[in-house]
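Pasting a structure here, questions to come.
For this depiction, one protein chain was excluded, whereas all remaining protein chains were kept in their positions.
The block that comes next holds chain A.
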Amino acid sequence: MDNSMDDVWGSDSDIEIRKDDEEQLRSYDLRKLREIHAKRGYLDGIVSSKETNLQQGFNAGFPTGAQLGFQVGKIIGVLQGLKYKYGDEDEELKRDYELAKRELLISALLSKSIFTESFDLPNGHAAVDKWTDIVDKYSNKYNVIKN
């Protein structure tokens, strides 16, 4: 937000400073005037129509979230089943299951830092990809066929 505030009243190019003192004073006054009224406008603008666009944003994010949740569910489902059945004799599987339960929490996966500024994932999701590979490994080991 700081940057855009600068844009509003930090601009200076369109007011010509003349040699004449009076002109200089005038351009200073103009800048002041602009600062005051543009700021007033900005503040009114930023609280205007508060809810607009929330729904559009929601609809844009929902399918990506759904896809991620679905994938994560499949990962955790296979792991939970395998761990239940073979966990007693497969230490690595047991450990990975515990780790998955931590690394696949929504709070970790949807952390702001993983996304671009506009909340996109142009290169997929690293943690989900990693766990998909791990589950593939166990699926091969225990003959789980992915459908």
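Convention: contacts are C-beta pairs under 8 Å (C-beta built on N, C-alpha and C of every residue); 3 or more make two chains touch, one makes a residue touch a chain; residues count from 1.
Please note the rule applied: contacts and distances are computed from a predicted model.
Going by UniProt, what is the name of the one chain that was not included in the view, given "Elongator complex protein 6", "Essential protein Yae1 N-terminal domain-containing protein", "Small ribosomal subunit protein uS4m" or "Ran GTPase"?
The UniProt record for the chain left out of view names it "Essential protein Yae1 N-terminal domain-containing protein".
Just the residue numbers, please: which parts of chain A touch the chain that's not shown?
1, 4, 7-9, 22-23, 26, 30, 33-34, 36-82, 84-85, 94, 98, 101-102, 104-107, 109-110, 112, 118-119, 139, 142-147
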